[in-house]
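Only one structure is covered here, and it is reproduced in the block below.
Omission of a single protein chain aside, the complex is shown with its protein chains in their original locations.
Coming up: chain A.
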Amino acid sequence: MSKKRIIVVGNGMVGHNFLATMAESDHASEFELITFSEEPRLAYDRVQLSKYFSGATAADLALTTESEYDDSGITYLKNEKVVEIDADNKTITTSTGRIEGYDKLVLATGSYPFVPPILGKDQEHCLVYRTIEDLEAISASAEVSKTGVVVGGGLLGLEAANALKEAGLDTHVVEFAPRLMAVQLDEGGGNLLRHKIESLGVSVHTEKNTKEIVAGEECRYRMNFADGSHLETDMILFSAGIRPQDELARQFGIDVGERGGIVINDYCQTSVEDIYAIGECALWDSKIFGLVAPGYQMAKVTAAHITDTLINLKTPELAFKGADMSTKLKLLGVDVASIGDAHGHTAGSQSFVFSDDIEEVYKRLIVSADGKKLLGAVLVGETDSYGTLLQLMLNDMDIPGNPAALILPALGDEAPAGLGVTALPDTAQICSCYDVSKGDIAAAVQGGCCTMGDIKGATKATSGCGGCAALTKQVMDAELEALGVEVNNDLCEHFAYTRAELADIIRVKGYATFKDVLQGHGKGHGCEICKPTIGSILASYKNEYVLKDDLMPLQDTNDIFLGNMQKDGTYSVVPRVPGGEITPDKLIAIGEVAKEFDLYTKITGGQRIDLFGAQLHELPKIWEKLIAAGLETGHAYGKALRTVKSCVGSTWCRYGVLDSVSMAVALEHRYKGLRAPHKIKFGVSGCTRECAEAQSKDIGVIATESGWNLYVCGNGGMRPRHADLFATDLDDETLIKYIDRVLMFYVRTADRLQRTSVWLENLEGGLDYLREVVIDDKLDICGELENDMTRVVGTYQCEWKTTVESPEKLKRFSHFINAAEEDNNLLYVRERGQRRPATDNERIELVELTAEKH
């Protein structure tokens, strides 16, 4: 039997989903799959388009690759548009004149952006937001623009505004309707969203009907509005809705709706035999579905219909029954959700509204006339209850108790109202992007999945928009619990506790040695995981000399000799240079030491100087000299505060608004020696030009005209993360108070070797929660946190000063305990005037050379 030919017109998200479904099906070998795309690349994630402006590349956004298609046997033709359908002979013709026959034809042509008929809309720098090519054009335009306007304040418009903001433009949103996201939000929700977006620096102009775009006076263009007002801008982005791409159907006799869209039935069949339409180009029950989840559902229905009619020869069962258009997303950093009948159009419906102007949260529930069923909801500012509310509505469940409890915040010790996931039926859809039910997740857990990664791999849940992550985790945890599986977060085989739990135990019991902790709460002899962890916790609370006899065995590779061990077993030495400020005399002293001991010398990223190649017996001699010159240990070897990087600030800089160097020096002296779950770096910038790169640091401080802005939990390195703005316009005292609290809360609650960035991402409640703890003192622990920090600050010592003054401790600083010889394994070559360890090959040559000489 020859293969059945399926041609898919369009390779967008839905077209790709259909192809993937067919290629993965049991009958894949019985089909020949061909797809045409007018774009120059295969399917990519349009939902995440704005990520392109925060650094994502086309490859990051791609949903598939050419080699994946090759492997699946899918034929693809890019840059090739289908221009003709001959339904009688069952062929299509493309823009290059190519003619291909089909058994079944699937139209997945998507939509195009609607550009309102405004005079002057076709000029340069008037763009749309739909494809990667559009983004490239926007990027190019943004390069030569200062101001940008998005026409359209709907969901896509706000996404586009985010893109312009990310591109660094002064961003405006112009909306025809009286409020933002008029389709999804009611007046209260729309108003709060507007307020929040405006406070982020995006200007919102509602009830504006653009008449014409003419040459501007201050900017490139001027937009004249019907009410006589105007707005100047350098570029314009139209995002005023989408229109179904139905041109092909229209031309070749397939029925389309009055206002566009290819008419389909419950099996996604069009009016012409053997031709289907799916996704945003399809019109079902007079409705276009502009979300990806219903498109995927159509793809699934079509795949089943084709397989059933062509292969199984049975009556198709799976049908498209419409789709829920509820949505939850983050727009410009604001959480927004809309569920079901958000406007209360249902006859007799009643509503409950909760509005908190201080926390900036707005929630509205629409319930049935009898108050028992949930019909819809609007959530702005806080969307934690989205999953619960959506499930209540979709499964037509009775609201447990008073509906108001569903949106009121939890007070005191009361658990937040809602329903446990155990109450959901197995059929409840958890992930709408991939149509994953609670039963699917339960089956995956029973099949052995016990992490979110496992679940994602097995069911695809959370891998679409990600909105279902919290609910998926709850279902997984509940199932694991039901199976009696305990999730193992033990630190190691010696301690059945997490680092945070151990930190609590040590703090509350007041332990001072590893032996006490092990006897009370562990077993065995310890290991290289638990010993340094407990050593670090003891140091954070007691801050004793780390080479004290009972603490020394706990210290990791670097701490135990107060230096950074390099690949050949020698050490590097880093004196502290607070704030990166150093006197010429100290600089000369460092240079003299480096010269005397022939140390490889390099400037670090943290505005210090690193000296490499010191042998054990040299370390005390080096430090004696450095200490005599007034230098201190830099704790470069510890999981501890490293550096506070600063720019020169208002003392010298023409632009500095506050004295960033003095603040950096003060902060470095305050927190130097603080040991923590991982290393900690600070940055202090004297103005918003941010030359100290403070936003890539664990703690970032940036001067403004009205005080310090505090950023927290940033990171450079392996997993870069922009720090979050934590508090603004702080005076010196409040700034230090907040930093004390944040750092000590991190010390108390982080996992082993968890940087602040990952800690915050895993902190339940995130940044808002951290603010509640640190600023509002929600847990009533700020006093303790400050006392803990005061103790650390008050007990600081330069560990190297203590060591060089202790003859007992110095005994260990020699390669052999019973001989004066040095390690004979060290070999160096000179490069650019300094030495470095010999490579394995150089080593062989050098050893042979030495042997020949003897």
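The criterion applied here is as follows: contacts are C-beta pairs under 8 Å (C-beta built on N, C-alpha and C of every residue); 3 or more make two chains touch, one makes a residue touch a chain; residues count from 1.
Going forward, contacts and distances are computed from a predicted model.
Q: So which of "Assimilatory nitrite reductase (NAD(P)H) small subunit", "Oxidoreductase", "LPLAT superfamily acyltransferase" or "Branched-chain amino acid ABC transporter permease" is the UniProt name of the chain that got left out?
A: Options "Assimilatory nitrite reductase (NAD(P)H) small subunit", "Oxidoreductase", "LPLAT superfamily acyltransferase" or "Branched-chain amino acid ABC transporter permease" considered; the missing chain's recorded name is "Assimilatory nitrite reductase (NAD(P)H) small subunit".
Q: Which one touches the absent chain: A:C527, A:L753, A:V793 or A:L810?
A: Answer from the full complex: A:C527 touches the omitted chain.
Q: Of A:E705, A:D780 or A:E821, which residue touches the hidden chain?
A: Going through A:E705, A:D780 or A:E821 one by one, A:E821 is the residue touching the chain not shown.
Q: Check the options A:E493, A:D729, A:D777 or A:E805 and report the residue that touches the missing chain.
A: For the chain that is not drawn, the touching residue is A:E493.
Q: On chain A, where is the contact patch with the chain that was removed from view?
A: Interface with the chain not displayed, on the chain A side: 493-494, 524-528, 530-532, 549-550, 552-554, 556-557, 560-561, 565, 567-569, 811-812, 815-819, 821, 823, 825, 840.
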